[in-house]
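All protein chains but one are shown at their positions in the complex.
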Amino acid sequence: MKKTSSTFYLLLIPVLLWLIVLIVVPHMDLMFKSFRLETDEGNMIFSLNNYLTFFQDEIYWLTFVKTALYSIFVTFLAFVVTFPVAFYLTKVIGKQYSGFMTLLLLIPIWIGELVTVYGWMILLRDNGVINNFLMKIGLINSPIEMLFTNFSMTIGLLYMSMLFMIVPMMSALDSLDDSLIEAASDLGASKWTIFRQIIIPYTTPGIVSGGIIVFMLVIGDFVAPNILGGKSSLWFTEQIYNKFLASFNWEEGAAFGFLLLLLSSIIIWVALKLTGQKLERVGS
Amino acid sequence: MSYVLEIKNVTKKFGDFKAVDSVSFNVEDGGFFSILGGSGCGKTTLLRMISGFEEVTHGDLLVRGKSMEAIPPERRPVNIIFQNLALFPMMNVEKNVAFGLQRQRLPKKEVNTRVEEMLERVGLTGFEKKKVTELSGGQRQRVAIARSLVLNPSILLLDEPLGALDRKLREHMKIELKMLQKEIGTTFIYITHDQSEALVMSDRVAVMNQGRFEQIDTPKNLYKNPKTSFVAGFVGESNEFDVTGYADGILTTKHGYKLNKPDLDFQPKKLFMRPEAFILNPTEELEDIELIEMKVKTILFDGSNTKISATIKQSQDEVLIALPQNAQFEDLQEGDDVQAGIHYDDIKCYRD
Partner (left out) sequence: MIRTLPRSPLYITGYRIYILLFYIFLIMPLITICVLAFNDSNFIALPWMGFSLDWFFANTDERLGLFKDPDLLLSVWTSLQTGFLVALFSTIVGTIAALLFENEKFRLKGLLYFLALSPLVIPGVVLGISILLSATNAGIYLEETFGIDIEILAPSFWLVVIGQFSFCSTFVMLLVGARLKKFDPVLEEAALSLRATKLQVIWLITIPFLRSAIIGAFVVAFLISFSNFNTTIFLVGSDPTLPVDLYSRIKFSSTPVLNAVSFMIVSFITLSAMVNFAMNRNRE
């Protein structure tokens, strides 16, 4: 190969600066901070206290477990809801319509979480659109309490995650040649068998990569649980938010942040092992 | 006579466009039948109707006497080998070949035995656990064939399967396919645009053009006695001439050359003469021969396929003539005069 030219360094240096200053260092700081404790004299000492707090105080790790389980659930739900749509847009309708309909799917992402969650809030309120509609057509007599429940929080999370789930799945399905489906049918497979033995195995890498993105998005989300969830639906990310912006206990907040990162990575690693996927394959 | 496939007035319309126009033919059991035609002639559409992936607009399709109208592809006794082979990339060779058998819920032992047998038949023993993505073009071909044949279909449909292979491999596969068909006995219906494939492998060939069959015949007859000008021009090589008049047994071509052609009972518009039908400098007295004086313009050397381009002295028409590569014509040079003879029967004339 040619010897390293000045162009190389010109390219390397900005990137190195970006990555080191804005990614490596902050996360190291985060890690260090999480091991710090302020003594009564105001000194900072090394301590595992912050982590112990997490494990000892029921509310913290219970909240985390609940958050993690819910996130897995929402991820799964997002897959189930969006797969038929992804299939429809890539395999069933022609290219002239699918472009437009895909565009419609992307618009809520650009609009942003805050506005869409707000929209759900309006819809699900006691005097919101849905309750009004149900009462008008006589299905119910008094408003169903839908807001500030786990239900409303799930809807908000699902709404955001389905959009991010659908794109990797569409791209995986796009590369699945129709002739594979036809060949399977020709060899005697029913539609269900084709789905189970041809379509799903082929698109599994796409599903898994979509699932990872969605899982991390949901578990780290703040807006939807905070605005749509009620008192009982504590979300772990809210804890971090509180530590940093309300109680100013940055040390504990750092520990929690790091735990979030660590534990969700472990969950993803387990999921990858279970579905037999390799990180590199999914990464593409 | 029992036919394995009967096609009765089958038409396929896409909107107003007739991709297949009222086609009828029968295929005998156990033979190698080809449909030959250029792109867009409708052969792929016809194949997909037989396999069940296109609906028939009008007409009927019968396999062993039973109508296929309401029967979906997965339940027809017909299997298809796709142009891109459509091997399942996430399964190995074994699983690909076993796929169809497993759909029939056969006991595991039987599935394994039949898979092994079929792999041996196609010469892929030992390849069971290989991923299909690791195989060469020819090997993938054979997996596709094994996968379909292991199900003992009444008819095996092949959609231009040799297109992706390089020349030498293609030649080799042509012979392999032909022998495989003879050995196993399943009826093969093969579609292609390559006439060499159709001629070499088939018992009978149908030449298709714009949704219709121009001629169904044995390869030899198609070649020697093309019934329409399309077939004459499509199968094998030919020198083609426009005919402006025919009277008293004499044809007049566009540029004024006159040929003897007795016993025609219609007004022809086109005339075809094959390069290899000409006899250069005939020494004996042959009967029913038309003699043409020509001058050699260029010699196109191509091994056994060598031709000369010669000009008819009287009209300056150019004609391609096959040049036998034996000692007789070794000294032939450009600019030489030659006399080309052609049997009247080899001057093919058509109405349009």
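A and B label the chains in the order they appear, each numbered from 1.
Convention: a residue touches a chain if its C-beta (ideal position, glycine included) is under 8 Å from a C-beta of that chain, and two chains touch if they have at least 3 such contacts.
The model shown is predicted, which means the values in this text are computed figures rather than measured ones.
Within the set A:I59, A:I107, A:L139 or A:L274, the residue that contacts the chain not displayed is A:I107. In the full complex, chain B makes contact with the omitted chain through residues 48, 52-54, 72-73.
In the full complex, chain A touches the omitted chain through residues 1, 4-5, 7-8, 10-12, 14-16, 18-19, 22-27, 29-30, 33, 81, 84-85, 88, 91-92, 99-101, 103-108, 110-116, 118-123, 125, 127-129, 132, 159, 178, 181-182, 185, 191, 194, 212-213, 216-217, 219-223, 227, 237, 240-241, 244-245, 250, 253-254, 257-258, 260-261, 264-265, 268, 283.
Here is the rule we go by: only the chains that are shown with their structure count from here on.
One inter-chain figure worth recording: chain A and chain B are separated by 57 Å, centre to centre, where each centre is the mean of the chain's CA atoms. Contacts from chain A toward chain B in the complex involve residues 177, 179-180, 182-190, 193, 197-198, 201-202.
On the side of chain B, the complex with chain A involves touching residues 51-53, 72-75, 78-80, 82-84, 86, 88-90, 99-100, 103-104, 147-148, 151.
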